[in-house]
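A single structure is presented below for examination.
Yeah, one chain of the complex is gone here, protein chain that is, but the others are all in their spots.
By letter and in written order, the chains are A, B and C; residue numbering begins at 1 in each of them.
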């Protein structure tokens, strides 16, 4: 029995679909111990938008380590944090005319979500939150309570309360007006809906099945929140940092959420880091009212700052992401045409792309075929029915072509 | 206005007491941008037991980065994780005859706690948990619900339920039998106490004021839990990894908790990492029932494994920690003798040491004086009345002497 | 200052709209102390379906009291309870081929609802319940959590959780398919809806604004519950006992709910009494697991039994209720025609009738005018916009005519 099977809890999951031991990684590739390469269309579930061990970030990181830059500093002031703040202001907030204060809520996306929910409740004095069908926001108790997946919810072991799910965009395939039920419940003082402190939403739902909200739906939601005095929390943990093209998934909608959750690729190099951006008027916390040990990991600040410098000084990455996304969309359109009876549905935006199969078995079988051909992809959606593509944004056109060919073959092997 | 004040949320706290910008760090020292050194008796709130940028770990880390070892891998199999698991078995579990499976619950201590609570509830089908007065377990909703501090609890914005606090060891200065109320409530079917799934406890309470439970109290708690079929969760996030001498804070009590939470110094180098150790019979999770993005950060595995190799192959660190701890205890005894009217109380075990002052103002003033003299210490306890010493375990005798001298001067300046 | 103002809490409400002191009552009439009669189209909010001090019931009650029949007996066996059970079986359960066991849950409707919710949760092991927009089920914590009115919910002082509101019939005026959102959430394992133990519903919503569910909607709900293994709780506290024509409000739909809540008019004479009818297979309670002091009030059993004998031995009352209801409907149709610009909407079924005005101010003004003319009616609906008619089912045609004339005049005085 391997040490993994002996010691690691049965809760492990990715290693079941990909039962190999990885050792090295570079750019879009992961390498098995024996050197066999795997093209990575999974990218750390969105944590590796700039690819594995990105050379520019790597150099900055090693330089920092070499010179004994402070590594761990909680919420002390450090030169590394200052540099990150300045570059984040210069490259991200400033150009987009966004006025936010930054909470370092802890190391991961769930911390960013927990902090946002806590603050929304503190500010409003209300407990209730609206989430959306098939949302995913994390595994800690607060974040889990706004997550949709019933298996994961069941793991909580306590009733998950204080959240009411509303239909995400296109939940009824556009057959009914947006926010039909949500707005009626808000307007009706006898509806029984607890007045919500906040709405939490993803610009594109990743775990939920690569459901990309239309920009007008996001605008509608923003407008609804404003009209009813509800705070809008945009969870961009997986879909931010350029995944859909622009830095934020909601940018093209022209909205400015009250709070934004960032994590995964914000650190750039796969080292844990998270941010909760909050409108300045919401910054009502007492010092230390929310805290945590891993809120000042300088190696992440260093690679985060470098990533912003390299990739967000101009719009090249955004354009290339959109272009590559279009190429995936075209490839998917081809598949749909080729298998007219398979009821395939192409989903997504930018380089967050999904192909919905008739059921989870088919999607899983395609991913299995792809793995056998050296391509890593996972499934998502409530029944795992969506083949999910999250390649590094930095993959080359050739790599994208290689991946799409393997997908073609894999689909052919299954359908 | 500095970029920190402009952009960082008011929730920041350490930077208020230490309003300087740190840049480099080495061993027991943090350096201000202008080079001014600060002796660090805070050690990342316990995350830097092996000191800042420990050379052995640093070399292993840089080597790994240089050779493009995979950085981020969720719960895939990696060579780095295998190495960590093997060394953790060899150096920690094996010699102590501990039989646990390992959950990688997410990047921080709160994740380790949330995972333990979720699993305890799933296994037992009960929701209630017993925590202790002045406990600290984290800031996410589940972890916060078992935390004592009222200001931090207030930040939740929802009623924190499912936990009932019981008196920690010495809560009544030994005047009453241990577990008096707790056991009576358990035995009385009319007590109104919801039958608990688990008890969560720290071997030494750090944030709560460096309250060190007596070993017989821990044994009594373990025994009580066994007799009543309650799972015992030992949160060793801050007090594990050698802080009190042995690797685990409860080792000398001879107990084997049902679950153990580790984080902070387990990664060795200040990079986020956490473990939840669970008895094999509790490993009932479905694959993926608990997950998260930052559960496979190889740089942390690398430095974690190296730290175990360097520091836990023999009992030198344990002995030296105990010896240095005794030296602190002696110094504290001296202070108590010198200021008989100040009602000073010395607390702690190993290199988790505290000196309780009459109130938080005095303790804070001493820490301020120490900071002005180049020593970093924080306060803890419900009113911040405890001066808290968590130096790196690797500090030299000279450094310890220097620190104790500064403490002497600082106390003298205040009392 | 009157003793009422001096001693009674500000929470009192009916005495504000009707600031007179009543003394006697008979049939459809309440009499002021000075003898001034008021025609009662309120009927104890549905507790007096057989009129005030119904002579047949009165005689049976006085006879019972005279002969010192046991008054209070908790859940002991009494001759009075036996008689009630036998007659309830003979007149109600038997003819309708209904197979239920009877819980005496406590004195009032809220007790019937609390007992049903408790049992549904015990049987299914689930906590969540589905309620409907504008539902009213009572003021105790469990019942309140499934009630819609936001002012009343706010009175709870704790977050009301475990219930999710779904749209009641015609919530969108029939524009969308029934159960559109409800069924989709149930079918989607990623919806985030906690799997419900039960649905609780009123056949006609009284407090919610006299919203009468269509029979096919009730059948659809019953079918949906069956398909998803959800228990159906029919709260007939206000609308049962013949209020809509048949004994149960749902009878004409042909459904057999898993549990039925009865109170208000079941006792016949306004003395507190409540029943929870449960399918035999749900009768899993331990003896005493639910109890209470006022579960065996013999005076109520006596008048309840007598009411069943007198009014439910044939279908005369049902027919007359339907006929009188039609007469109200016609009168309302006349009003709608007469005031085409007032956007009046006629609502209800049987002798539960409502007229919706443009707002609560208008409806309130009409009720005020009616009161001044000697007619008691209250408003209902989330904004009090519905004039609500619940006359005794035993009122004479003349009395109905008198009441409708006063309504005509009152509307004319306002519109």
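Heads up, the rule we're going with is that a residue touches a chain if its C-beta (ideal position, glycine included) is under 8 Å from a C-beta of that chain, and two chains touch if they have at least 3 such contacts.
Predicted model only: the values in this text are computed from it and were never measured.
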{"item": "Identified contact with the non-displayed chain, of C:109, C:325 or C:403", "value": "C:109"}
{"item": "Contact with the hidden chain (one of C:35, C:288 or C:340)", "value": "C:288"}
{"item": "Missing-partner contacts on chain B, residue numbers", "value": "127-128, 131-135, 146-151, 153, 159-165, 167, 171-172, 176, 180-181, 184-185, 188-195, 208-209, 381-383"}
{"item": "In chain C, positions touching the absent partner", "value": "2-4, 6-16, 18-26, 30-31, 33, 44-48, 52-53, 58, 61-62, 65-82, 85-86, 88-89, 101-104, 106-111, 114-115, 117-122, 127, 138-143, 145, 151-152, 154-159, 162, 197, 263-264, 269-272, 278, 283-294, 297, 299"}
{"item": "Interface with the undisplayed chain - residues on chain A", "value": "158-159"}
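Definition applied: only the chains that are shown with their structure count from here on.
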{"item": "Distance from the mean Cα position of chain C to that of chain B, given in whole angstrom", "value": "58"}
{"item": "Approximate Å spacing (C-alpha centroids) for the pair chain A, chain C", "value": "49"}
{"item": "Set of chain C residues in contact with two or more other chains", "value": "159"}
